[in-house]
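The other protein chains are all here in position, but one chain of the complex has been omitted.
Labels A and B are assigned to the chains in the order they are written; within every chain, residues are numbered from 1.
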Amino acid sequence: MSIPFFNTEIKLVSDVIFGYISVLLLGAGALWFVTYKLKWNVLWEWMRTTDHMKIGIMYLLAGFAFFLRGGLDALFVRMQLAFPNWDFWVFQGEKYNQMMTTHGTTMIFFVAMPLLIGLMNVAVPLQIGARDLAFPFVNSLSFWLFLTGGALVNISYLLGGSPEAGWTSYTPLAVGGYSNNTGNNFYALGLQVSGIGTILTAVNFIVTIVKKRAPGMTYFRMPLFTWGSFITVILILFAFPALAAGILLLMFDNIFATGFFTGESGAPLLWQHFFWIFAHPEVYIIVLPVFGLFSDIISHFSKKPVFGYYSMVIALILIAFLGFMVWVHHMFTVGYGPTVNAIFAISTMLIAVPTGIKIFNWLFTMRGGRLRFPTAMLFSIGFIPTFVMGGVTGVMVAMVAADYQYHDSYFVVGHFHYVMVGGTIMGVFAGIYYWMPKMFGFLLNETLGKIHFWTFLIGFHLTFFPMHFMGLNGMPRRVYSYLPEDGLFGLNFISTIGAFIMGGSVLLFLLNLMYSYKTQERRISGDPWQGRTLEWTLPSPAPSERWERLPIIKNREPLWKAKQAGENLMYAEKEEKHMEEHSSVIPVLLAGAFFTASFGFIFEVFWIAVPGIIGIFALLAYRSVTFDKNIEWSGENGQEGGNHHG
Amino acid sequence: MKSSWKVSWLLVCLFLTGCQMSVLNPAGRVAEEQSRLIIFSFAVMMIILLVVFVLFFRFLWRYREDSRIERPPHTQENDNKKLEITWTVLPLLVLLLLAVPMLMQTYSLETKTTQEEMTIEVTGQQYWWRFDYPDENIRTAQELHLPANTNITFELNTEDVIHSFWIPQLGGKKDAIPGRTNELHLETGRPGVYEGKCAELCGAAHTDMRFQVVVHEEDDFTEWVEAAGQDVTPEENETVQEEGARVFQENCLACHAADGAATKNDQGPNLALYGERDKISGSFANDEEQLKAFLRHPNDFKPSTDMPAYNNLSREEMDALVNYLHGLTRENVQGGSD
Partner (left out) sequence: MADSAGISSINGRPWSEADDRLGMWLFIGAETVVFLCLFATYLALSSSTLEGPGPSEILELPPILLPSALLLLSSWTFHVAEKGLEAGQLKKTIIWLGITMVLGFAFLGFEIHEFTLYAAEGAVLTESPFLAGFFVLVGTHGAHVLFGSVWMAFLLGHLASKKIVWTNWKRIRAFGLYWHFVDVVWVFIFTIVYVLGSQGMY
């Protein structure tokens, strides 16, 4: 049975019906939760909030929800690949491609990015002693735009089909009717909307870190997590616009029938350039903040300052710099000839040097320390061998001549999951265990945490280690099946088992969240781990008036040094004035307008798209007109404010 | 730590399966060089991994909180120029060690060798490969026949989206991209049957865009070329005696030719010497039962294939058709020319 829906149709088959039922159940559950547990006014307050901590928590929650969705996709994929010539449910052919595409797109854009931006929102202002981000309103807008983009990509499955050209969306497959056009539009608009939010986030964080540091907090006194975040947002600022331009053209090709990337007269490889000029830095975007985070955590639980602080910072900068000049290594097999390939291979291999510096610095941070192993530290040390394994396979795939064999095979799939799951996801878990008290005022249960860590680590290696051998045994990427005589069954079966162990481990983490919420002591001390950096000087959870008076920073580890000297931290005089902005519902409304406009473009229904666009500009105009009323001057001379000109 | 036994266990797995893995089991010079480079880089990387793992577990164990060990001042330092320079320079040297053979091979792979050159035009399309032999003036599809110990240049083209031509046991892959012709140089070695694949996502049946590579002894190859070039495709409107040929003419001919001499009827894969093929569509065993099932419901085998379902054929017609297709062998073709 199929229902016509604008320019497409919704085929009501078992998996789509399953999708609708789960959406209805989840929706009903959310409604019940909000009505009976949370109260609508709390939700209303959070929707309008411009507070960095609350926005950070919302990023983490939304990112985690998408993580469950992306994980479910992964389990479907692994089920389909568990046995040779296997037909699991409907996930062959197009449906498999839809699952695989949504998995990749969701995990990169709507899991890795928001989880990290969430942690950055939670911790960066606390680490540098800022009252909030430079543009709290824009921060809220960024969050809602990300959520809108994520929602668009995720509802596609129920509204005529998901994108099916891979998260890389290579042209001409993704244009001109070679694959599901509705899906490609969902991809383009979803990423465009969330991408705008991400670029705004980058601007916001750079200005915050440049302008809002507490007195005495020089660049080289910032904790390494802030440094990692700083470099990351700079990467975002210059990488995401390339994607935005590429996607704009992709959208023109699919909606207005231009021929930018078509095979006949366009330039299909141009898309690959735009995509990888964005997507290679993206890899560093999602790993540099966790590099910083691991530095902080390892130093913290080794009871030692981080080893080689300056070389850590220089390594971050070098990685970011080199990260922009290696994108062609994703295109080694397009036939650009040996010289181009050799140049990009060398630049790629060079990235191993700063990465190596970081690895050895982490190891030598532990040397001579007094190592404690709470879950946050376990994830950090679990990361080191895992990431080194991903790093060495990275050097291997950088070697052009050999890469002709690895390219687009499961070897590469194994490699990038080692760095992304082993880096980003383990980093996010570490960060959540670490900063939980700052967010909610309680610690997560350590026993469950340790089980979570070990099951995750074991499941992870079981899942992804065999993939290297699948690749060496000739299994291409993105295939939905293999033949019994291919000799791939054993490896795939192990991998599927591992995936389910990881899935169980993530559920265990959910359980830990709920269990700890019920049982753990509330409002523990501000410094439950004997910390070293500024965020641990605040109470747990961090109060909404975070810094009444800003701290004066005299060294890199203000709390640790103060504790050792038996002194209290020094605080500055209250500033003359600072501007505060009230919470606002405009970001949510703007996101709604973006959703409407995108929806119209996706189904090429311009009577929906045009009101959406008008809505966007009307809301911007409204914001411009009401801005002066929405701000307030606080501080000693607060009343006088900015209006001191007659 | 638990991960250590896990790693060693998996390493054992590697050695057990390594000798069977197609990339590391080359059947030609190019693949052999590449596998050597892979093993070399793997060995170098294992050394690095070992260094890191040793330091890692040593520090974890020695400096755990309840360890009573003394922590001398030099372990307490926050930086150490000498150490930091060491682990900047040493990796650079290791990279240099890797880069030299890599660069040499990268350039040598792209240079044509002049001796015993053979050119094959490869055309990818959703979801099959067409192979043209310009010198021999024949064409086939889904099954690539090559002479042993020969340098071969593949000219890669595509009719629709991007595909990637990959024969793991003969060497690395290269993409077929709309609007350009890429050249891939490989060299065959010992005779045998190898798997070929499309490595770039090209749509719903990307998985099934496979082909078989048959490497023949020199004489055998010449024989194959001759037989494949025999004209056996029934002409349109011609009255054919044989029932199978008739069914083929009525149902298949519009898209498929039954011999390698034909240059028309090329909408679908060429079926030259189909009776000798191991696999249907490069993927499924070419036995009577599977072939019938495939003809009746090709979509079950290859999602989104252009081939229509032939479940309207009577049982007798289907028998005759399969009989005809399986009769397309060297023996029959050479013997019973019309």
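We adopt the following convention: a contact is a pair of C-beta atoms (placed from the backbone, for glycine too) under 8 Å apart; a residue touches a chain by one contact, two chains touch by 3 or more.
On a predicted model such as this, the values are computed, not experimentally measured, just so you know.
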| item | value |
| --- | --- |
| Omitted chain's touching partners, listed by label | A |
| Listed residues A:I10, A:A65, A:L158 or A:L248, member touching the removed chain | A:L248 |
| Options A:G259, A:G504, A:P528 or A:G592, residue touching the unrepresented chain | A:G259 |
| Missing-chain contacts mapped onto chain A | 134-135, 199, 202-204, 206-207, 210-215, 217, 237-238, 240-242, 244-246, 248-249, 252, 256-260, 262, 265-267, 270, 273-274, 550, 572, 575, 617, 621, 624-625, 627-628, 631, 641-645 |
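In this text, only the chains that are shown with their structure count from here on.
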| item | value |
| --- | --- |
| Length of the line joining the C-alpha centres of chain A and chain B, rounded to whole Å | 35 |
| Contact footprint of chain B on chain A as seen in their complex | 92-94, 97, 164-166, 170, 172-173, 178-179, 262-264, 267-269, 302, 304-311, 333-335, 337-338, 341-342, 345-346, 349-350, 352-353, 356-357, 359-361, 363-364, 366-373, 381-382, 384-385, 388-389, 392-393, 395-396, 399-405, 407-409, 454, 457-458, 461, 465, 469, 471-474, 476-483, 486-487, 491 |
| Interfacial residue positions of chain B with respect to chain A in the complex | 2-3, 6-7, 10, 13-14, 17, 20-24, 31, 33-35, 37-38, 41-42, 45, 48-49, 52-53, 55-56, 59-60, 63-65, 71-72, 74-80, 83-84, 87-88, 91-92, 95, 98-99, 102-103, 105-107, 109-110, 126, 156, 158, 160-162, 164, 166, 168-169, 171-175, 177-180, 182-183, 195, 197-207, 283, 303-304 |
